[in-house]
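Every protein chain of the complex appears in place save one, which is left out.
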Amino acid sequence: MNTEKRLVYMDHAATTATRVEVAEAMVPYMTGHFGNPSSLYDLAKDSREAVDAARVQVAAAIGAAPKEIYFTSGGTESDNWALKGVAFAKRSKGNHIITTAVEHHAISHTCAWLEKQGFSVTYLPVDRYGMVDPEAVEAAITPETILISVMMANNEIGTIMPIAEIGTVARKHGVLFHTDAVQAAGHIPIDVQEMNIDLLSLSGHKFHGPKGTGALYVGPGVRLDPLMHGGAQERGRRAGTENVPGIVGMGMALSLAVAEMVENAERVTALRDRLAAGLLAIPETYLNGHPQKRLPNNVNVVFAYIEGESILLLLNRKGIAASTGSACSSASLEASHVLMACGLPHDVVHGSLRLTLGEETTEADVDYVVAAVAGVVQRLRDMSPLTPTELRSK
Amino acid sequence: MNTEKRLVYMDHAATTATRVEVAEAMVPYMTGHFGNPSSLYDLAKDSREAVDAARVQVAAAIGAAPKEIYFTSGGTESDNWALKGVAFAKRSKGNHIITTAVEHHAISHTCAWLEKQGFSVTYLPVDRYGMVDPEAVEAAITPETILISVMMANNEIGTIMPIAEIGTVARKHGVLFHTDAVQAAGHIPIDVQEMNIDLLSLSGHKFHGPKGTGALYVGPGVRLDPLMHGGAQERGRRAGTENVPGIVGMGMALSLAVAEMVENAERVTALRDRLAAGLLAIPETYLNGHPQKRLPNNVNVVFAYIEGESILLLLNRKGIAASTGSACSSASLEASHVLMACGLPHDVVHGSLRLTLGEETTEADVDYVVAAVAGVVQRLRDMSPLTPTELRSK
Amino acid sequence: MYNEKVMDHFEHPRNQGVIEDANGTGEVGNAQCGDIMKIYLKVEDDVITDVRFQTFGCGAAVASSSMATEMIKGKTLAEAWDLSNKAVAEALEGLPPQKLHCSVLAEESIHAAINDYRVKHGLEAWEEKGGHAEHQH
Partner (left out) sequence: MYNEKVMDHFEHPRNQGVIEDANGTGEVGNAQCGDIMKIYLKVEDDVITDVRFQTFGCGAAVASSSMATEMIKGKTLAEAWDLSNKAVAEALEGLPPQKLHCSVLAEESIHAAINDYRVKHGLEAWEEKGGHAEHQH
């Protein structure tokens, strides 16, 4: 239990609260305009128009045309659909997929499953900042390559990938390019045209929209098998009765996030840098991810000699909600594959802490968190058999 | 536009309004208890407990254990997961699937896709009432058979399938048995144990729960590949950040529906029979589906000489929301495969009308609809070149 | 789904009914596909003085029949023959793509009725231009 009054939510990369105005906009589509958009009667018209309007909002946020947006149940579905959809549709053309070693599990586990189905997957390495080299992408392309999937921004360390450069490479070789923009949307500018993106995944709850909503952008001429077979919804490409309230909420949340993006990013970047500086003042603390090319709201550090889950538990007592890449906090008991891919040694990888800020984060929050983390780290270092004497208290 | 004041919603099989108390119960999990259930901090605990409670509610509604319930994004996902999940997991054991000719497209189109992947599918015929014969199911089993999928109740004609008998057959032969209970749940009693069901699909918005929610029951010992690969949510079987508000709403709606089921079914059955009798008094009108073994809220009739879409459009003007199996009203321009499978001739299949009642339907609604339909049918018959003279006005 | 113009013609169909002493009739479509149109013409001195229709079909089919009959009333047979399905759809201010075939039916049923008149009157049937490849139902 949190023994402080204060609650500082610094896990915006995990999920965000639905904006109150978004939730309010959704409710009428639950209880009132509840019609199935595919139906013929007037009640359905409200739903249909609401879905169309949300499609326009989502499309505008990424420089796409409305008809290129397909609503899904989340980032995971969008990722699964993009990969499996293209893989099965292009099977006769080739069986090779290129991705990176730092993708979200929604990509990497899907790739692993596709390998079991006979596809071959290249997991490109990254540098110490978690960055993939566009030249490495190009070098990995073979005549069998049907898809390149590289995330736009990393969910753990915030590193922003060279998406436009990879898009150019993909287009040059006529290979489809998918990007998982779940962490990027609403935080950094996205333009599917300029970046030569063929498929792009979004997840509503990462930008103060509703959970259980997502979208896949599918560019002109891209063929992919459905992941959800059934009714003719979403122009026959994604079956299932439309989640009208969710779609309405997602469209609204994304258009608000994009409208406020520049202003928010500036403010949050300043807080992020203040937070990072405060934490890096703790001895033997290192920044994970790229020092500049990172999401405005992401701080990820590693503290030598201590373990992340204990850090989180003690921070929770101080009302701070955060995240770690420690194996001990993951259901699989595996340490973050992202930090490992960045070359962090096994024996410090467990000591990571991710703090992801939000629009409501204040300078006072940041200072409170820095002080709290410093205390917690010292306390755990005092308890650890690994801590060198000079870092112990007294 | 509806030119009457009155609004009579008779399309409950398409979707239902979310109950007001359900929508109200969901909102706090959007804006307040918004934590990601997988996280460690206190905020996540509320979400986790809410999801657990909903799992208990859903399990109780179908005689399952909570750990056998997996939340999904809807009936379509549950159906796709059950079929593809078992097919890919059991590929080495066999490649044969048995289903019926009257399944929802979420099943039949998934089967068609699996055929493209090398599986072989038997689509069992049905009798004129849309009923499949359990002996035919048994006869179709081969050593290659890995799955039987038969819907519990048909979404168009309301026919209730002999699920317990098919369950017995499946168990006897050691073949997995899936049932699409999307239309049945909350309307007729379900017991996965007694009925020997291994997998069962649910969809939240069919029983006054939220759209974009569903569940798959997976019985003990059933292995299936995930459809959604990614994070370790839902005990590693269904990835994706949990739609906590949706899950809360679905659990609550289903437990309310089941609590009120007996009473509602009795009332609605009486209204259904009154409606059917009223409509069948119109000349050359025939009932589709089984006369007794049908959902309490389903009436489906066919009127000779006229077409369904025009019926719907005119009924809409009278404030009546209904549905048809006419090709003209479907995006694919194909007439209802269900009515065709029941042996309806091509030239009357377009004249079908489905009316599905709800808890709020009144006797006055029924009488209003009967009168309205009679008028509409006459008007369209007067317009049709097919109508015999004796059925024309004047 | 349908615009107001279509709905108006569907709900208040012009020229619906039968001409008992029609001197040209044409019927196209079939019940299996879900739409049949029958056109009755009263032709005097090569001019269509009256026209009626009966239609089995969806909203677009009824509206197309209604609009098409309005458009050929008072026209010469040659003028009526030249009425294209495109013109009917445009006069209706657009039809949903999957419903365009209904306007094709209207054109075809008028052609059938005109040729029925011509053949009955010892004239040669006019030939379809064959440009209806888009007719799919």
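As written, the chains take the letters A, B and C, and residue 1 is the first residue of each chain.
Everything that follows uses one rule, which is that a contact is a pair of C-beta atoms (placed from the backbone, for glycine too) under 8 Å apart; a residue touches a chain by one contact, two chains touch by 3 or more.
All of these numbers come straight from a predicted model, not from anything done at the bench.
Chemist: Please provide the labels of all shown chains that the missing chain touches.
Modeler: Hidden chain contacts in the full assembly come out as A.
Chemist: For the full complex, which residue in A:Ile160, A:Ala335 or A:Leu355 touches the chain that was left out?
Modeler: Of these options, the touching residue for the absent chain is A:Ala335.
Chemist: Pick from A:Thr31, A:Gln117, A:Thr269 or A:Ser384: which residue touches the chain that isn't shown?
Modeler: In the full complex, the listed residue that touches the missing chain is A:Ser384.
Chemist: Going by the contact rule already stated, which one of A:Asn297, A:Ser310, A:Ser323 or A:Thr356 would touch the omitted chain in the full complex?
Modeler: A:Ser310
Chemist: From the list A:Ala25, A:Ala136 or A:Ala327, pick the residue that touches the absent chain.
Modeler: Result: among the candidates, A:Ala327 touches the missing chain.
Chemist: Give me the subunit A residues in contact with the hidden chain, please.
Modeler: Spelled out for subunit A, the touching residues are 305-307, 309-310, 313-314, 317, 326-329, 331, 333, 335, 346-348, 350, 383-386.
Basically, only the chains that are shown with their structure count from here on.
Chemist: Show me the overlap between the contact partners of subunit B and those of subunit C.
Modeler: Expected: no chain.
Chemist: In angstrom, rounded to a whole number, how far apart do the mean CA points of subunit B and subunit C lie?
Modeler: 40
Chemist: Where the centres are mean C-alpha positions, what is the separation of subunit A from subunit C, in Å?
Modeler: Between these chains, centre-to-centre, one finds 56 Å.
Chemist: Return the residues of subunit C touching two or more other chains; collapse runs of consecutive numbers into ranges.
Modeler: In subunit C, nothing touches at least two other chains.
Chemist: Please list all residues of subunit A that touch 2 or more other chains.
Modeler: Residue numbers touching two or more other chains: 40.
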